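In this view, the complex is presented without one of its protein chains, the others remaining in place.
The block that comes next holds chain A.
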C-alpha cells in the first residue's frame, strides 16, 4: 500500500476514514474517535481492574495503576504545591489519555489521534481555558497584573503588555504543536524506513541483505518512539502543572 508505484507515501497514515459503516459515515465517526474511546476504556479498565483487589502487596496491574497514580500525584504536588491536589483528577486524566493514545498508536494498524493538531489543540485549549478561569476566580482583576511585572517602568507598558499577552496566548499553541510535531515526525520516520525495507528488499539477490539496515534502524526507532510517547505525555502534564502553578500563585 505504501509502496504503490514505488514511491514513499508516509502521510496517508494520518488520513481519517469513517468506521462503523453507514452510521459512522453519517455522524462522522472516524477511526480517530474510535481510538479515543478505546483509550478511555483502556485507562478506565486499568484503574478499575487494577485496583479491584486493593491488596497490600500489589499484583502487576495494581502496581501499574498505583505507580501511574503516584507519578502524577508527585508531579502535581511538586509543581503546584499542596493546594494543587484539587487539580489532580484533571492532570491525571489528561496524562493517561495522552500516554495511552501515544502508546496504542504505536501498534500496527492502530491510529495515533495525538498526531492530529485538532486533537492536541483541543486538549491544549481546555488547559488554557482552565488556567485562565482558575486565575480569574482566585485572583479576580489582580489577574491582569500578570501582564505587567511589578517594578517595570510605566512608560514601557505599551511594549510589555502586548508582548506578555502574546506570550500568554502562545501557551496553548506551543503545547499543542510540541505533542503534534513529535508524534507526526516519529510516525513519518517509521513509515519511511519501513518503505525502505520493502523497496530495498526488491533489489534482486542483494536485496534481503541491504534491507536489514533499515529494518535494524526501524527496530531502534520503535524503541525511541516508546520513549517519545511517554516523554511527550509527561511534558504535556508537567507544563499543565507549571501553568496551573502560575494561575494559582500568580506572580
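One rule holds for everything that comes next: a residue touches a chain if its C-beta (ideal position, glycine included) is under 8 Å from a C-beta of that chain, and two chains touch if they have at least 3 such contacts; residues count from 1.
Note that in this section contacts and distances are computed from a predicted model.
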Protein name, per the UniProt record, of whichever chain is missing from view ("sn-glycerol-3-phosphate transport system permease protein UgpE", "ABC transporter (ATP-binding protein)", "Ferritin-like domain-containing protein" or "ATP synthase protein I"): "ATP synthase protein I"
Touch with the omitted chain, as defined above, among A:44, A:137 or A:174: A:174
Touch with the omitted chain, as defined above, among A:89, A:162 or A:202: A:162
Where the unshown chain meets chain A, residue by residue: 56, 78-79, 159, 162-164, 166-167, 169-170, 173-174, 177-178, 181, 231, 234-235, 238, 242, 245-246, 249-251
